[in-house]
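Left out: one protein chain. Kept in place: all the others.
Labels A and B are assigned to the chains in the order they are written; within every chain, residues are numbered from 1.
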Amino acid sequence: MAKDMQMNAHQEHENEQDDDRAALEEHRHVVPPRIYLIVGTTLLIFTALTVWASYLELGVFNPIIALFIACVKATIVVLFFMHVKYSTKLTKLTVGAGLFTFLTLIGMTLADYFTRAWGRW
Amino acid sequence: MGQQVDATGFAMWLFLLTEIMFFGGLFTAYLIYRNWYYPAFVAGSHQLDIIWGTANTAVLITSSFTMAMGVWCAETRRKGGLLLCLCLTLFLGLVFLGIKSIEYGEKIEKHHVPGFHYSLKSFTDPESDPQIYKMYHDKPLPLDMARHTEMYFGLYFAMTGMHALHMIIGCAILVYMVFRAQAGAYTTGHVTFVENFGLYWHFVDIIWIFLFPLLYLISRHG
Partner (left out) sequence: MSTTIVSLPDQSTARIPKVNFISKEHGLLSWLLTGDHKRIAMLYLASITVFFAIGGALAGLIRLELLTPQSDLMATDTYNKVFTMHGVIMVFLFLVPSVPATLGNFLIPLMIGAKDLALPKINLLSWYLYVAGGIMVLYTMAAGGVDTGWTFTTPLSTHYLNTNVLSTGIAVFIAGFSSIFTGLNFIVTIHKMRAPGMTWFRLPLFVWSHYAASILMVLGTPVLAIALVLVMLERVMGIGVFDAAKGGDPILFQHLFWFYSHPAVYIMILPGMGVISEVISTFSRKRVFGYTAVAFSSVAIAVFGFFVWEHHMFIMGVSTYSTLVFSLLTMLVAVPSAIKIFNWSFTLYKGSITFETPMLYAFGFIGLFTIGGLTGVFLGTTGTDIHLTETYFIVAHFHFVMVGGMLMAFLSGIHFWWPKMTGRMYPEKISQLAALITFIGFNFTFFPQFILGTLGMPRRYAAYPPEFQVLNVFSTAGATILGVGYLLPILYLTWSLRYGEIAGNNPWQATGLEWQVQSPPLTENFAEIPIVDHDAYDYDWLEKKHEHEREVTSV
């Protein structure tokens, strides 16, 4: 019985070592320069795009488009330059947690400001 | 060993989370006051030079590219390539800071620094500023809205200043890294420092990716 438990513990240990090895493999996944070049060029193109769009009269869509383009740019920086696409689940979860908390701060604070104009009851 | 590698990368990401939340407070303030004082923010934004701003964005994006290439060089043990990339990144970072200081100089000249003889003239009487007036034909702002341009510039300096501070720290670390790379420290398989610094540098780039449209591109249609 004790021996079985020892075996299980060893197996778990090996499984965890496999996870570490997998992480290390992913870690050693070298992103080819081609990708960086494509991403970098895309970022520059999108920059030009967003500057051009700001000269158009689009009313309420101006900030929406600007922020959307900025989000796309940030996403490809995160995924490719920062290797998150090739990272462990933990890294992806961590980025998500940060994003979530950031949005909570902004969203719930703005909720107060936007609803003040609704007046009292 | 693999565990140690993984641990510092994870630690770096957690540190970046603290940075997201730190800047988050500034973004919150910005979003509130832009909503409240939109005309003032538009007028203030027109005072920023689109050429400098766009150039800076391009410079920073390119520096992110060179930094990513630097990480690749370290991973593939190309010492010469790594040195080149680090030096380019540092150079571009300094160019960014140089352009920023030119922009700040312009703001100081025009008395658009909150708390230091702030001048409302450009906003109450836009025609007194022919360069800007030619491009946007802004209408004069009523006095109370004109006063709120000080809020715009307050946030401009706070946000770009905080960003610039992070750039300065980044450039200082890059100088250190150039010397270490020269000594071959990063091309023998120990790439974590370069990778983790890369994460930091890309993060600073992302902040600017958002600052640029929020501060410079509020509304440029004349």
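The rule we apply is simple: a residue touches a chain if its C-beta (ideal position, glycine included) is under 8 Å from a C-beta of that chain, and two chains touch if they have at least 3 such contacts.
Because the structure is predicted, anything quoted here is derived from the model rather than measured.
Just so you know, the chain we are not showing touches A, B across the whole complex. Within the whole complex, the absent chain has one touching residue among B:148, B:166 or B:202, and that is B:148. Listed by residue number, the positions of subunit B touching the unshown chain are 3, 6-8, 10-11, 14-15, 17-26, 28-29, 32-33, 36-37, 114-116, 144, 147-148, 150-151, 154-155, 157-158, 162. Interface with the hidden chain, as seen from subunit A, comprises residues 5-6, 8-10, 12-13, 16, 90, 97-98, 101, 104-105, 108-109, 111-116, 118, 120-121.
Just so we're on the same page, only the chains that are shown with their structure count from here on.
Centre-to-centre separation between subunit A and subunit B, using Cα means, comes to 19 Å.
For subunit A in complex with subunit B, the residues that touch the partner chain are 20-21, 23-24, 27-28, 30-33, 36-37, 39-40, 43-44, 47-48, 50-51, 53-57, 62-63, 66-67, 69-70, 73-74, 77-78, 80-83, 88, 90-91, 94-95, 97-99, 101-102, 105-106, 109-110, 113-114.
The touching residues of subunit B, counted against subunit A in their complex, run 2-3, 5-6, 9-10, 13-14, 16-17, 20-21, 24-25, 27-28, 31-32, 35, 50, 54, 57-58, 61-62, 64-65, 67-69, 72, 75-76, 195, 198-199, 202-203, 205-206, 209-210, 212-214, 216-221.
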